[in-house]
Every structure is written in C-alpha cells, then in structure tokens.
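A single protein chain has been omitted from the complex, and every remaining protein chain is retained in its original position.
Take a look at subunit A:
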Amino acid sequence: MAGLAFLEKKNTVARPGYSKWLIPPAALCVHLSIGQVYAFSVFKTSLVQRFESSQTAVAWIFSIAIVMLGLSAAVLGTWVERNGPRKAMVAAALCWGTGFLVGSLGIAIGSLPLLYLGYGVIGGIGLGIGYISPVSTLIKWFPDKPGLATGMAIMGFGGGALIASPLSNLLLGIYDPQFDPANSGNGASASALAATFLTLGLVYLVFMLIGAALIRLPQGFGDDATAAHQPGRGGALVRAKAAIRTPQFALLWVVLFCNVTAGIGILEQAAPMIQDFFRDGQDSSVSAAEAAGFVGMLSLANMAGRFIWSSASDRIGRKPIYMMYLGVGLVLYILLATFGQTSPAVFVVLALLIISYYGGGFATVPAYLKDLFGTLEVGAIHGRLLTAWAAAGVMGPLIVNGFLDRAGEPGSLVAEDYHPALITMVVVLGVGFVANLLVKTVDEKHYDAEAVRSHSGSGDHSDPAGEPATTGGTR
C-alpha cells in the first residue's frame, strides 16, 4: 500500500548525519510500554472482585500474555527481521494498544474470556514483537558495544513496571475516588478498571508509535541482500533456521532457561518470602508495607542489572559474565538458604544481587547471540530463544509453589520451608553453568554461504560511526 510505504524496511534507513543516540530512546519507548506486563498484579484484586473469580483465573491473564510473548517472538522473529524495526514496532503498538482496548471492553461487559483474548493473546503478541523489534537494530548501530545497547533497551522492560505500577494506581484513584491502593483488600470499581485499561491502551499506543517514528536502520541495512552484516566469532553469519539446529543455540536455551527459572522463582514469591524468612509464630517482623518496598527494590535491581551487567559484558566477555550470573548466583542462593534469616539486610542484599543477575541474563543474551551467529538474523534467533523465557516463566513458580504448598499454608511458612526450593534453584543454576561452559564457536557448516561471500567481498565492514566492526566479542 503506497500510503504505508514509510513502514517499509528500505524506507527506514537513516539519512547521513542521523544521530545513533536517537535509537535507544526509540527502543525505550517500546520497552517501557510493554514492561507494563510486570506490573499486571496491581489489577489483581480489582479483577478478582469484578469477575467474582479465583486468583488463579485472573493469574491466567498474565500467564497467557507471557506464553504468547515467547511464542510470537519465536514465530514472528523472522518476519520482524525481514520487515524492519519500524513496521514491527507499529505492529507491536497496534497489538499492545488493541489488547488493552479489547481488555477494557471485556471488563466493561463482564467477560473474562474477552480479557484473556485482549490482554493475554492480542497484547501478548504485541509483547513478543515489541520485545525483539529494536534489539537487532541496536546491535547494528552499536557493533562494538552490543551489550550496552541492548542493555539500555531491555532495561526499559524492567523500568516499564516501575512506571506502570504507580501510574495504574493513580488512574484507578482518579476514575474511582473510593479506591485505596494501600488497602490490599479494596479493589477499584469495574468502570474505573475499564477506563484505566482504555487510558493505558491509548497512552502506550501513542508512546510506542513515537518510538516507531524515531527508529532508523544504519545505512547499508535497507536491503538484506547487500546489508553490511557484522559477523560473529570466527566470521559466523548464520540464518535463524540454521541457528536453531546448532548445539550453541540449544546450550544458550538451557542457559537462559536456568537463569530465568532461578530468578523468576524469587520474583514471583518476593513479598511473602521476606515476611516468611522473618516470621515468629503467626507474626513477621517484616510488615506488608516493608515487603512491598522490598518488591520495589527488586524491580530496581532487575532494571539496573540489565544495564550494568550487560554493559560490563562488552568488556569482560559474554561467557565470563554468564559464569558470574550462574556460578556466583548459585553461591548466592546457598548463602540465602544458609544465612538469609540472620538479618533483613543480609536477605535483601543477597536477593538484590540474585535479581540483578536475572535481569543481566536477559539483557546480555542478544549480544551473546550476535557473538555466536553474527547480525544476519540475530533478531529472529533471539525471538526463538525467548521460548526459554516462556518455559521458565511456568517452571520457576511451579518449583517454588510446589515445595511451599507441601510445606504448609501461606502465612504460616518459615525460612526452612524455602530451603528445598532454594537448593533446587542451586541445581538449576549448576546445570546452566555447565551448559554455558560448553558453548563453543559455531561450526562453519552452519554459516550462510551467500551472506559470508557477500560480506567478504564487500570490503566494507565499518560500523555506522565509521569504526571497524568487531569480530564478535572473542572473549
């Protein structure tokens, strides 16, 4: 369609002089918006009351969204790569915004399935496309610092929850003056909930479309056939279809799965966990308000870890930093199980470090993929790898809740009841550590012959800033 030509990949190429420092804010417009999903729990009480349903029935909305994130990123990764970041960001904005609008209608008419369809399925597709859409573009603009670049964007996914949580409570309070977010048993009215969904949907739609307008591909990347791709270690340029058949992809899938499983288990249980660790009989020395503060601090650590550790990986290398996430993380879990209950300060410091590694793992993985497979279809490969996130999102809470359900009723658990889950996470991290150690350079038989030929023949391996492209972070 001629009117939509500006969405085409070839029309998204930057003019000479376009600042590469406009690309991170463009990516952040998308990631800060879709990061709202981490704050979905602020609606939980209101939704349970609106639909007169169980907590589990409402929790399914979030689970569907996360599973759809993984599936859509995997299935549509190649589409995103072929069609460029702007078309992908617009598609993500439309899906994410529409998800909220359909969800709002579901709340208004009292249809929970419509909320599953809206926020869960349609919104979840927006999550998947939105998550991967700016990542490979950032790597192309910042070839020497892919960890820093993707860390900036993926930090936004963590930061999105920090914004969405108070913003949602603010909107619910405006639309329903009776609503008190400090009272956990008090939900907002159905009309306020529907109006908040509607408002958020429109705000996120506009914000993400601004990101789509700002995004550009570096010169030379408008046409896949002639693009100046940056090869990975050993000159690797591997297509997504071939990459998923390599042992490196399988090992990285295990690495990400283990890292996410361990982190998400704590994240999902954070508030009751800190109270249970300092429980004496029925009472805990940590109040509900303090537990909420702890959850906020974890969100900060999650966000900071995405930026700090991912940026650090540009200096110390991808494999060593995953040795830290998994190996030091493993030790931290043992320390948490052994000394966690000695003082809240010890517990908090250990948990913050663990969650910072969880965030770091997310943000560093695109750069790790770039090192191994090159930039040829790194976005599509990343999309497929995110299925590990979807699987871990189910597995992590299952492990923790499975042990806790057997230990006793919520509100009566103590630190020792968490030990089996924590030791299981130590084993999980150990498996991830070994998988990371086994990652080696991709065999040449997986390289895309045409891309390698065209790359070696072009003689132009410079990055957009005129600096030589890396050979893929050989550390």
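The definition used in the following text is that contacts are C-beta pairs under 8 Å (C-beta built on N, C-alpha and C of every residue); 3 or more make two chains touch, one makes a residue touch a chain; residues count from 1.
Quick note on the criterion: contacts and distances are computed from a predicted model.
Participant: Not counting the visible chains, the remaining one has a UniProt entry; which protein name from "Oxalate:formate antiporter", "Cobalt/nickel transport system permease protein", "Glutamyl-tRNA(Gln) amidotransferase subunit A" or "Alkylation response protein AidB-like acyl-CoA dehydrogenase" does it give?
Facilitator: "Oxalate:formate antiporter"
Participant: Among A:Gly3, A:Gly17 or A:Pro177, which one touches the chain that has been omitted from the display?
Facilitator: Selected residue, touching the omitted chain: A:Gly17.
Participant: Check the options A:Gly173, A:Gly222, A:Pro247 or A:Pro320 and report the residue that touches the missing chain.
Facilitator: Only one of A:Gly173, A:Gly222, A:Pro247 or A:Pro320 touches the chain omitted from view, namely A:Gly222.
Participant: With the missing chain put back, one of A:Pro85, A:Gly99 or A:Gly156 would touch it. Which one?
Facilitator: Of the listed residues, the one touching the omitted chain is A:Gly156.
Participant: Among A:Leu202, A:Ala292 or A:Leu437, which one is in touch with the chain left out?
Facilitator: A:Ala292
Participant: Counting contacts across the full complex, list the positions on subunit A that touch the omitted chain.
Facilitator: 10-11, 13-19, 21-22, 25-26, 28-29, 32, 156, 159, 161-167, 210, 214, 219-220, 222-223, 226, 286, 289-294, 296-297, 299-300, 344, 348, 458
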